[in-house]
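Inspection log for the structure reproduced underneath, given as structure tokens.
What you see is the complex with one protein chain gone and the rest in place.
Let's look at chain A:
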Amino acid sequence: MKKTLTTTVPAALVALGLASAASAEIRLGASVSATGPAAFLGDPEAKTLEMLVEELNAKGGINGEEIALVLYDDGGDANKARTFATRLIEDDEVQAIIGGTTTGTSMSILSVAEDAEIPFISLAGAIDIIQPVKPFTFKTPHTDRMACQKIFEDMQKSGIQKIGMISGTDGFGASMQAQCKDVVGEYGIEIAADETYDPKDADMTAQLTKIRNADGVQAVLNPGFGQGPSIVTRNYRQLGIELPLYQSHGVASDGFIELAGKEAAEGVRLPGTALLVADLLAEDDPQKPVVTAYKAAYEGKFNEPVGTFGGYAHDGFALLVDAVTRAGSAEPAAIRDALEQTAGLAGTTGIYAMSPDNHLGLDLSAFRMLEVKDGRWSIVE
């Protein structure tokens, strides 16, 4: 499942040690979960990386050097991810790695990358990846905690004080559930009912009925990704629950509205990125050009809607290109130093500003509160 995008040096030659001759290129490694349970995150990430590398090379590369992308599919398996990370560093001799679709795979890759002192940009959500700060590890997605904070902020504005939660037991749902419960107190909100469902469940009416019957619940929050949240949304309407329903950034895509059905999804709120509402952004929005360009290129090439997750890969690549350009060198240490000095780089997810003690570089403003109106995403003012 490897695709070497430039025609210059196939991996076999690298293995034989013949690669050193062709040094006028930047070798970028990637290990993402293009298949397996996290495929719907990893697949757009892989496509995005391939597309962007192709685009950049067509324009002549960075500082005159082309980028050779070595991409592996770890299938969401942390053990495999570690093997591929080792392979990227030791065998393919890459200068930087983007990848780690899930928290598990990211944690595996980062320990290899840190040992080898190769910069690594993770595409997974958990805060543990960059906290405590590790010298060579960066990440592009906002954390689950930030999503919770954004949602609770919005609830606070509407005067909501008691909520019910229904979370998926998959990695995404479970991690966000824990983060939300941890931070909810700061907003004076109380969780009156806390239910979970298996990501493979086909019906969540039992859990939702319990939440509805809990005393004084004013809104419901559903951390999870995949089809679970769509089923929750449909069941929610079937049960005739009138309370506001909040979903997570995990389902911030047009696919969610389609899967849940336009009527059922109506009124659902979630914290999303600018990418989802590219057309609605103000003309002077600094993210507007980046977001529209990526959306047009991706949708034109693959004929499927862009999503938040492909956007993470886009931003990872943009961070790297920016760092290499500023550093004027593709030495791993130079890339790392430049990454840490990233300032005001507009990506699809937000505007990045890194520092030695912040390897994420996004704040809450990166999220926009979105609501489904007439079957389409709209920005809540």
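FYI, contacts are C-beta pairs under 8 Å (C-beta built on N, C-alpha and C of every residue); 3 or more make two chains touch, one makes a residue touch a chain; residues count from 1.
Methods note: contacts and distances are computed from a predicted model.
Between "Amino acid/amide ABC transporter membrane protein 2, HAAT family", "Cytochrome c oxidase subunit 1", "Transcriptional regulator" or "Exosortase/archaeosortase family protein", choose the name on the UniProt record of the chain that's been left out.
For the chain missing from the view, the UniProt record says "Amino acid/amide ABC transporter membrane protein 2, HAAT family".
Just one of A:Gly42, A:Gly171 or A:Gly224 touches the chain that is missing; which is it?
A:Gly171
Tell me which of A:Thr48, A:Gln95, A:Ser108 or A:Gln149 is the one touching the absent chain.
Answering carefully, the residue with contact to the hidden chain is A:Ser108.
Determine which one of A:Ala126, A:Met146, A:Ala193 or A:Leu362 touches the chain that has been left out.
A:Ala126
Who touches the missing chain here, A:Glu25, A:Glu45 or A:Asp77?
Checking each option in A:Glu25, A:Glu45 or A:Asp77, the one touching the absent chain turns out to be A:Asp77.
Can you list, in ascending order, the chain A residues touching the missing chain?
1-3, 11, 15-17, 72-73, 76-80, 82-83, 86-87, 89-91, 102-104, 107-108, 111, 115, 126, 128, 169-171, 174-175, 178
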